[in-house]
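The complex appears here minus one protein chain, its other protein chains still in place.
Then we have chain A:
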């Protein structure tokens, strides 16, 4: 049950180092890119000196939150995808495909448009988490009944459609004329014009979710040998399942509540890091999280650099990048006869 961070082998450590560096560079690039040019080092100086200048305000309340949320949400999605693929031993598992993200969006929508978030701001991430948790529990029930890989995916697709439809219904029932148009945000995701409040709202809950999922690394490795073997190696499977479900709900739920549902990240990223760190699920957790952060940050840079205005939703870009990549990956696997 010992699952502390320093990863066991050197390759994994090197991959984590390189990806960490990439995330850092992309975060800085994300801070540097925006719609109004200003002297960022000077603004950072103002910020550190506590001078409330306009550039300092824009840096702290617009640029930084956008960059930080890109990294945080991406890490959550990548890590959750890797953990789910490992636990379910299913290469198609992903918070988007299995309906976790749409259920989280539904929870957040009910809380936000119901007016609860206005009086109690923490209600927003909690709504998202509740939605994601319900979806994760439902999927666990399906998985526990011994369904096939395909059966689980189909259950997820059904869950995802249902949550999406209920989200649309809730938004259409809202008396606010703008609400119905905001379904695009909730189903495709965006990081535009978020604030530091959003970072503080989701960060603690997300971090707790990451810790829970990262603590299952060794157990996920053991599970590749089958549940009986893993149990005989001393892993408490109920505890593993509980940590994974809670962790995924916390990380995905709070992320979706502030950014909307961004698809494909959790699906593609574990496939990307697997050739680097090997097939052991535990070794893929940190790299998948970091690669997810890099992917979302890069996509978010893309929507700002592309000349489409209003800017594209993030889910559009992640799908444009992610879907063809996955198709190529699957074809190559089939070509190998794997």
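Structure notes:
One rule holds in what follows: a contact is a pair of C-beta atoms (placed from the backbone, for glycine too) under 8 Å apart; a residue touches a chain by one contact, two chains touch by 3 or more; residues count from 1.
One rule holds for everything that comes next: contacts and distances are computed from a predicted model.
With the options "Iron complex transport system substrate-binding protein", "Cytochrome c oxidase assembly protein CtaG", "Formate dehydrogenase subunit gamma" or "Molybdopterin-synthase adenylyltransferase" in hand, the undepicted chain maps to the protein name "Iron complex transport system substrate-binding protein" (source: UniProt). Of the listed positions A:196, A:233, A:276 or A:320, the one in contact with the omitted chain in the full complex is A:196.
Looking at chain A, the residues touching the absent chain are 34-36, 38, 52, 54, 57-58, 61-63, 112-113, 115, 117-118, 174-179, 181-182, 185, 193, 195-197, 309-310.
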